[in-house]
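Here's a structure for you.
With one protein chain held back, the other chains of the complex are shown just where they sit.
Moving on to chain A:
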């Protein structure tokens, strides 16, 4: 009841054709496992959350509505208070001469 090897190989060939496997009876290293791997790039690239719509975008999309940015208002308010007390940051020096003078002092 023994089946010849050539017959078994034929069967395997047909099987591989039907299920779209690679026919490789000698078990050679053809590197097909690399081709079978799924690409993991898209999953890795999606790790960090992307930027969503900001208030700036919202303002641009709906110029007819007035929107209030509370954090920005707070910042400007505190700046105004500091400037009024004379504790604000000095003006940016424009030329090399001006910056030199500031250093000497």
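The definition used in the following text is that a residue touches a chain if its C-beta (ideal position, glycine included) is under 8 Å from a C-beta of that chain, and two chains touch if they have at least 3 such contacts; residues count from 1.
The rule we apply is simple: contacts and distances are computed from a predicted model.
> Out of "dolichyl-diphosphooligosaccharide--protein glycotransferase", "Ribosomal protein S14", "AAA+ ATPase domain-containing protein" or "Exosome complex component RRP40", flag the one the UniProt entry gives for the chain missing from this complex.
Missing chain, per its UniProt entry: "Ribosomal protein S14".
> Tell me which of A:31, A:63 or A:90 is the one touching the absent chain.
Final answer for the missing-chain contact: A:31.
> Quick one: say which of A:4, A:42 or A:90 touches the chain that got left out.
Touching the chain that is not displayed is residue A:42.
> What is the set of chain A residues that contact the non-displayed chain in the whole complex?
Residues of chain A in touch with the missing chain: 28-35, 37, 39-42, 44-45, 47-52.
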